[in-house]
Every structure is written in C-alpha cells, then in structure tokens.
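Here the complex is missing one protein chain, while the rest keep their positions.
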Amino acid sequence: MPDPILSLQNATIQFGGLVAVDNVTFDINPGELFGLIGPNGAGKTTCFNLVTGVYKPTSGNILFKGKVINGIPPHKVAKLGIARTFQNIRLFGALSVLDNVVIGGFLRNQTNIFASMAYLPGAIRETERLRDQAMALLEVMDLADEANGRASDLPYGKQRRLEIARAMATQPDLLLLDEPAAGMNPQESEDLMNTVRKLRDDFGKTVLLIEHDMKFVMNLCERIVVLDHGEEIARGVPVEIRSHPEVIKAYLGEAC
Amino acid sequence: MKFWAVRFGSIGLAVLVSFGIGMIAQGSSGTVSRLLALAGLYVTLAVSLNLINGITGQFSIGHAAFYQVGSYTAAFLASILLSRGVISNLGTPIPWVLVAVATSLVTAGIAGLFIGLPSLRLRGDYLAIVTLGFGEILRIVIQNTPQLGGSYGINSPKAFVVPYVWMLTFLCVGVCRNLLQTAHGLSFLSVREDEVASSAMGVNVTRVKVAAFVIGSAFAGAAGALLTFNEGFINVNSFTMDVSFIILTMVVLGGTGSVTGSIVAALTLFILPEVLRDAPAMPLNAVLGTLAGIALLVGTIRLAMDHKGLGRSIWMPKTYIGIGIAVAGGIVVSVLANCLPALANRTIPSAELRMVIFSAVLVIMMLLRPQGIFGVRELGLKSFFRRANA
Partner (left out) sequence: MTAGLDASALPQQLLNGLMFGAIYALVALGYTMVYGVLKLINFAHGEVFMVGTYTALFVSWQMGYFQGAPGMTRATSPAVLLLMLVASMIVCGLLGVAIERFAYRPMRKQARIASLITAIGVSMLLQYGGALVLPVSPPRSILEQVNPYDGNLSIPLKPRNASLAASVDKAQAEEKLAALALEQRIKQEGVSSEFDLSEEGKKIRAASQAAAQVSRDAESRYNESGMSLNVPYGQGIMFLATLGLMGLLTYLVMFTKTGRQMRAVAHDFDSASLMGINVDRIVTFTFLIGSSLAGAGAMMCATFLGTQLTSFVGVTWGVKAFVAAVLGGIGNIPGAVLGGLLIGVAETLVVWAGGSQYKDAIAFVILIFVLLVKPGGLLGSAKVEKV
C-alpha cells in the first residue's frame, strides 16, 4: 500500500451553527480516480475548499503528501501541487483561451517582476516556454483551434475543458474537478471521461472529482465516498455504492 | 544580437524623441513649453493609473494623491538643498532634479504600498473611497504643515525638464507594455478577472495588487517631482479630487486596460481644456443654447443607437426629427435666456467656460461610446503592442 497523496483526518468545518463538513476522513492513493458524491448541500465543494485552502478546518487535519496543509493560503496550496476547477466556471473571461492556460503555468515561473518590466531575454524565454506548454495542453484538451478566442466566448462544454487545461498547467499531482460534466450532453460527457482517464494514465495525475452524473462517476471512479449533511454515509467501489441502502436513502429518501 | 540592437535602438529613439520635444519646447513660448511638459505628465499619470485600475482591476480614484506625494517630496528636497546652499534660486541643476525624481519615486512608491495594503481587504467601491480619502487627508495635512508651505504653497527653483518628462513617459509606457507581454502581466490581468480563480491557480493575489499599487504610484510620484521643477511653485490646489477624476476619466475613456487608449485619451482630454483656455469670451445665452441643443442632439443619437441594436439603421426619420428638435431647442433656450434679466447680455470668459465644455464632452463621449475610445483593444503598431502570436 503506497502512502496516500491526500488524507482528510476528521476534517470538520463549522459556519456559525452549521457543520458543513463533519468529521470526514478518507485517503486518496497516488494515481487513483476518486469520486466524492452526495446530494446537494452535502458538503462536497466545501471539502474542496478545505483542501485548497479557501477555508481552514475548524478541527481535524488535511495532509498532502504527508504534510499538514491546514490554513495554507490557496496560492501556496496550488504551488504544492493541488489544482482545481470550479463548479460555477471561473475562467478569466476577457482573456484569450491561451492566456488562461499560461496563467495556470505562471506559478512555476522562474523570473522576477523586474526582468518582466525590463523585458529581459530571460523573461521572454520564460513566457515563450509557458506559452508552448499551454499550447500543448490545449492540444490535449482539444481546444487548440480556439487558442486565440476569448475564453468567455467558448461554449459551455469547452469552458469546462478549458478549466481543466488551466488546472493542468499548474503541473499538479492532485487534480480536483468540481462537477466537470455538469451541463454536458452524453457525447461530451463520454469524451470528457476519456480525457480524464488519459490525464491519469498518460500524465500520472491523481484525480478527485465531484459529480452528480452517476453514470460518469460509476464508470470512471475507482473508489467513491458519499457525503450527506456533511457526514460520510458510505464508501467503497462503485458496485458497492450503487446498492448501498444509505446512499439510496440519501438520494431518494426525501421523495419516499 | 538582433534583440539587443532593437532594444537599444528603441531606447535611443525614445531618448532622441524626448530631446526633440525638449528642443521644440525650448524654441517656443513659455506657454507651449509648459503645455508640452504637462501633456507628458498627464500621459504618465493616465498610463500608471491604468496599471492599477485597468490592468489589475483595483478601483483607485485617488491617483492625484501619489502625484502630490512625489511633487511635495521634490519640493521639500529642493527647499533643503536651497537652505544648505547646494542649489541657488536661479534654477535646479539637472543632476539634482534626477535625484529628486528618484526620491519622489521611492516616497510615492511607499505611499502606494500603504494604500495597497488596505486593498487586500477592501473591494471595489470601498477601496475607491479609501484612495479618495487618502488624498483628502494628505491635502489637509499639507495645508497645515508650514514646512511644506501650508495652504499658500511652496516655491522651488525651476529647471527645464521637458525632455525628462517625456523620457519618464516613454519609460512608464515601456514598462507597462513589457509587463503585458510577459506572463507577469497576465497574472495582473487574472487578478482583475477573478481573484478566487487566480489564487487557486497559484497567483499570489496579495503580491500582485501591492506590486500594481507600488509601480503605479511610483510613476505618479516621479511625474509629481518633474511637475515641481517645471512649475517652480506648487500648492495643494494642483492635486484636488478633480485632478484624480480627470486622470481616472482618461483611463476609462481610453478603454479600461488599454495602454494606447490611455495615452490617446490623456492627450485629448489634456489638450481640450488648454485649447479652450485661449478661446474668446462667449455670450452666455449662446452658450446655454448650444449646451441645450447638444444635449438634445446626444439624446437623439443615443435613442437611435438603441434602435440600431434592434437591427435598424441609425438614420431613420425619427433621427432627423430629433435633430430638428435639438436645433430648435437650442435656439429656444438661447432666446429664453436672453429674456431673463439675470442672464441677459452677459458674456462668459473662456476660462470659466472650459470646464463646462470639458465635462459636457465627457458625458457625451461616455453616452455615445461607453466602452472607451478603443475598447479594450490596443491601437496600431501591432508588433509593438500586441503579443507576437496572440
């Protein structure tokens, strides 16, 4: 058993009286495709926000590669090797598709701001390098044709792919995808599934994803944790989850 | 090799052009020389505010404060040098001018740091009012500091700074252009677009904001120092809220984020009131009539533009009727104004008129072209301002 790349140990966060994430514990192994599901308001995105440093856990720990990362600001978490996408797409709308991805790569930038202000050869080379890397990622995500268009002009499905390309540009070890298939048609969703698999198989990324599309999660993820009201209610491989009574109750319970 | 040739070539060209402008200034009257200096200063101010406001998206509306910090730093330095006998009342030697400019650059940069820090907590309009407040507090403190001339103002030995003004302008434009060509500039833009996403992508939002404030205000400070030596006398009235608003207007009118737009807008808005300064006095009723006519005309065009959005041509019958009403309205207001005893037969000196025309033009431009003269685009010189393969 390899050391887990990400561990949540009794992670808890409260907003006032509301316990949004309650004592959640799970480990993700390197190279895993890991799913986080649950009904709306279950605390999935809050988990992402805890991992990426947007929130600090009220109690419990979050370990990345064995190191505690509680309360480290988001930009440092990104530098450590965790990248994310957003449920409500947050692209840099007015910038070009290519520039969006270049910004993703900027955190590995080697030059200082004075070199950029003076436009020294080092800064130019560095920018060229980031641009080439971004272009390569756009190829992977099938967005190369769109490179010079405005990000906000892209259709919805492509915006989601661009978010993934941008996250990939930070060269993360762990990729957090927040509802990557939301709003996609079956064909797009199928393509996305293959892309995510490719990211793991060809680029060696570990992927943690939140998704409501059950077909997507069940086909893609190797292990799944189910949250409801901030608490874990089930975990296991997709087959187990599918037939887990608690899960069925959580998803259908309100209706019954 | 070619890279360095181009680089030094362009720097050399900038210096040459600066001295060329300097020679024009030297050969012409004092007024023209002063205008040439002020034009360069306003371009610097607009471009440096554009870095904070347009590129990084931090809503600062108190840019004159940094201009003031630089200006007073230079004046204070000059007064010390004067009292020590290092420089005489006849004029400040250029080396000392450059020392003062460098000092002002630093003090204004530090002021920018102090204003940049609250920007980490404050968003949008709250930040705006703090930057405005900083300028007002500074103005009142200076007014009550006898060492800085109090409310009267402070004298400094003049110097012929026109070439250096334009070198600073070129430097400021160059730095902004360079930044935007590199990944660093993109990180500034990303903060404008979405702070949360930027930080998730590893951009240190704090550092970017503070850097933008420090760089932007340092340039404004250097401009202030040159103003001091160009004018020979400064007081707090040169740095009122109106000045901040005019600089902000230049940025917005030029198209938020567009460096070239800021330059063109700065020159236009600067030249407009200066040209009007020499205009002859006008009869009041004619002025009021013209204003009313223009207002009606703008309303007509604006309405027509809204209809154009519905897929119609601007030039429809309604438009012509509107223009007729505008002309008639202007005449009616003019005649009415002449009938009022308080307003009849008065003429208005152009000095009072120029700010009226300035603000009228401002409103009209915003109504007819709200996205700025150039929108977010850069103007011309593709290879210079556009990223090579973007």
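The letters A and B name the chains in turn, as written, and every chain counts its residues from 1.
Throughout what follows, a residue touches a chain if its C-beta (ideal position, glycine included) is under 8 Å from a C-beta of that chain, and two chains touch if they have at least 3 such contacts.
All of these numbers come straight from a predicted model, not from anything done at the bench.
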Candidate in contact with the missing chain, chosen from B:82, B:99, B:113 or B:129: B:129
Absent chain, residues of chain B that touch it: 59, 118, 121-123, 125-126, 128-130, 132-134, 136-137, 140-141, 143-144, 195-196, 241-242, 245, 248-249, 252-253, 256, 284, 287-288, 291, 295, 299, 302, 306, 342-343, 348, 352-353, 355-356, 358-360, 362-363, 366-367, 370-372
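We adopt the following convention: only the chains that are shown with their structure count from here on.
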CA centroid of chain A to CA centroid of chain B, Å: 43
Complex contacts: residues of chain B adjacent to chain A: 3, 7, 175, 178-179, 181-187, 189-190, 193-194, 196-205, 211, 215, 376, 389-390
Of chain A, residues touching chain B in the complex: 52, 54, 73-75, 78-79, 83-84, 86, 90-96, 98-99, 102-107, 109, 111, 113, 116-119, 121, 123-124, 126-127, 130-131, 148, 166-167, 169-170
